[in-house]
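Please read through the structure below; I'll follow up with questions.
Of the protein chains in this complex, all but one are displayed in their positions.
And then chain A:
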Amino acid sequence: MSSSREKILAAARANKPAETPLPTVPDFGGDASVERFMAVLSSIGGRVVWVADPAQLGPVVQQLFPDARRTASNLFPATVGVHAQTPTSGLAEVDLAVLPGEIGVAENGAVWLPEANMLHRALPTVTQHLVLVLDHRHIVATMHQAYARLPNTGGYGAFVAGPSKTADIEQSLVIGAHGARSLVLVLY
């Protein structure tokens, strides 16, 4: 054990204020409608597509991304096989990743994507375009409800809300910084 550890812990113990109670966070309710979720996600640069039946996923993706050559997915027959040990060079070639989301959050358009659903941790950001597929019955109102549904966050997991973006040059919003240039959410 390092001495800095002891030093920091001792100083924290000696200098900390009197303990106050940890508040209970209420649920707050809120609007968990598909309409709200779609409106918010569109406002942050995402695109939402409805399919009546998840079996249509293949043709729908084909239609959305006719030029995508190298597609990775665990939902329909893909052209590149990506797994946890795929080397960087292989990942760098992926044009499109189609992955299942677990929870949608209506108030901010975020979709929970756990490690188990992403083939490789880097895939959702290294791919040029990202499609997330979500069951509309898994939409909740707020982040409180989303976290309440997560038993834990696994080894890695992310809430993804729209495509990668930046406003670092004179506050002009540019979609497609380092991560996926576009995000399409397929709802069923």
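Assume contacts are C-beta pairs under 8 Å (C-beta built on N, C-alpha and C of every residue); 3 or more make two chains touch, one makes a residue touch a chain; residues count from 1.
One rule holds in what follows: contacts and distances are computed from a predicted model.
J.: Missing chain's UniProt protein name, "Lactate utilization protein", "Amidohydrolase family protein", "CRISPR-associated protein Cas5" or "Ferrous iron transport protein A"?
T.: "Lactate utilization protein"
J.: Using the touch definition from the top, which of A:38, A:60 or A:180 touches the missing chain?
T.: Here the residue in touch with the unshown chain is A:180.
J.: Which of these, A:78, A:146 or A:186, touches the one chain of the complex that we don't see?
T.: In the complete complex, the chain left out is touched by residue A:146.
J.: Residue by residue, what part of chain A touches the chain that was omitted?
T.: These residues of chain A touch the chain that is not shown: 2, 4-5, 7-23, 25-26, 28, 40, 44, 84-85, 88-89, 91-92, 105, 107-110, 120-122, 124-126, 142-148, 150, 152-172, 174, 176-180.
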